[in-house]
Every structure is written in C-alpha cells, then in structure tokens.
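Every protein chain except one is present and positioned as in the full complex.
Going in written order, the chains are labelled A and B, and every chain counts its residues from 1.
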Amino acid sequence: MPLSQISMRKGKSKEFRRAVMDGIYSAMRRSFAVPDDDRFMTFSEFGSTNFSYGYRYPNVDRSDDLIIIQITASNNRTKEQKLALYKAINEELVEVGIRPDDIFINIVEVLPENWSFGRGIAQNIE
Amino acid sequence: MPLSQISMRKGKSKEFRRAVMDGIYSAMRRSFAVPDDDRFMTFSEFGSTNFSYGYRYPNVDRSDDLIIIQITASNNRTKEQKLALYKAINEELVEVGIRPDDIFINIVEVLPENWSFGRGIAQNIE
Partner (left out) sequence: MPLSQISMRKGKSKEFRRAVMDGIYSAMRRSFAVPDDDRFMTFSEFGSTNFSYGYRYPNVDRSDDLIIIQITASNNRTKEQKLALYKAINEELVEVGIRPDDIFINIVEVLPENWSFGRGIAQNIE
C-alpha cells in the first residue's frame, strides 16, 4: 500500500523514470515488507522555477538531479525498517545513476484503516 | 477542510474531471461530516510512464482508468466514518463511470490545529 510521490526536474528519459520507479519498488520489496504487486507511484516533473531546494542542508551536496520521494505508508514498520528502506532506495537509485546526495526521502505514516484499495472497502481491516 | 489530491492518467474530459470532483465532494458531505463549501481539491494528470500501479494487489483488477485519491483531513473521524467515506466515494464514482476496482483511496490524518483556511489564523482552534 505505500503510495509514492516522486518529484524531479523535467527532462529525464522514459527509460530513466521507469528505472527509478522500478528501483524504489524493488527497495520496498526487499526492506519494507511490501507484498508483490503492491505498487502505487506517481512521478511529477517540474521546471526549474517550480523545484526549489537547499544545496547543502545538512552537510550534503545536492544538484539539479535531486529526487524527492514522499512515501505514504501504514504505521506498522519499525525504525529499523525505515533505515533499511533509506539504504535500499539509495542502493537502487545509485544503480540508476543518481548521486547519493541527491536522494531525499520522506515517509508519511497513516493508520492501516486509512486505505481503500478498490471496491469501496478497507482491505487492511476487513 | 479535507484537502483532496486526485491523480489519474491524462486524457479525461473536463466534464468527467468535474464530475469526479463533484462526486468526491458529495461523498464527503454525506459520510464524512464535511460542511457545505468545505471543498479543496487538485486534480493531477499523468502520462503513462509517470503513473505506475500494481494491476491486482490485493485481489482487485485495475485498469489504466485507476483513480488515486489522497485525502488529508483532521483526525477526528471514527473508523466507521472512514468506511462510510470509502463506500460513498465508490458509489459516487461508479455513477461517473469508474469501475469499483479502479478506485484507490488514502486518508492522511492531521491535528485540527494543522490548518489555516486563510488570514493567517487557525480557524479550527480560534
């Protein structure tokens, strides 16, 4: 059920964007207890004015290839799982060619009852 | 105060998108204790590469007409109200022509003090 919202500057190829999404999904599969086919992602592309970031906070060195990944997930993962997810996303996206300093991740947690995956029901609790 | 962020593939008519938003608002009005005119919605349209989803998780049958609805709301609704909202959104969007399996809903909850509806004040607590 994680819902991932990915933001980057415009201009990346389709192949690159697909590889990014595949990498994030793969990282979730191996570190975040995400079942097979549980994949929901949007990729938003921004012009330079509309994508604004600090270059160095906190002690990193960002470039215009920054990727911002916001993941909404149920609040049933441990801190260790979150740390493992950051590490796994980092590994996957470095494979795709993104610099480690350009990988920004944020997790938003919600109750398991806060999802309906279709048909108007809350599959997690029914 | 719910803020609804709707995501779909590109290519739907204005009439359809308006009907979708009207349907979600109507569902909130009748099931989620949302007052008259409390309506804040964005609708984002994605190309095929940028909108990626699992076709069958968990035991549903999705198509490219998938709609992803993320609703940020105050944390003062019961589980029963959430279930009623999923059901009501489903009913409304089926009327518009969306298949039940294509309706994905996620609720993000925040404190009532986490909103300013204008004028730089927190109307819920002032």
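Just so we're on the same page, a contact is a pair of C-beta atoms (placed from the backbone, for glycine too) under 8 Å apart; a residue touches a chain by one contact, two chains touch by 3 or more.
For clarity, every value in this text was computed on a predicted model and none was experimentally measured.
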item: Per the touch definition above, residue among B:Asp38, B:Asp65 or B:Glu91 touching the missing chain; value: B:Asp38
item: Contact set of subunit A toward the excluded chain (per top definition); value: 7, 44, 46, 49-58, 60, 62, 68, 70, 79, 82-83, 86-91, 100-109
item: Footprint left on subunit B by the chain that the document does not show; value: 1, 3, 14, 17-18, 21, 35-45, 72, 108, 110-111, 113-123, 125
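Everything that follows uses one rule, which is that only the chains that are shown with their structure count from here on.
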item: Rounded Å distance, subunit A centre to subunit B centre (Cα mean); value: 21
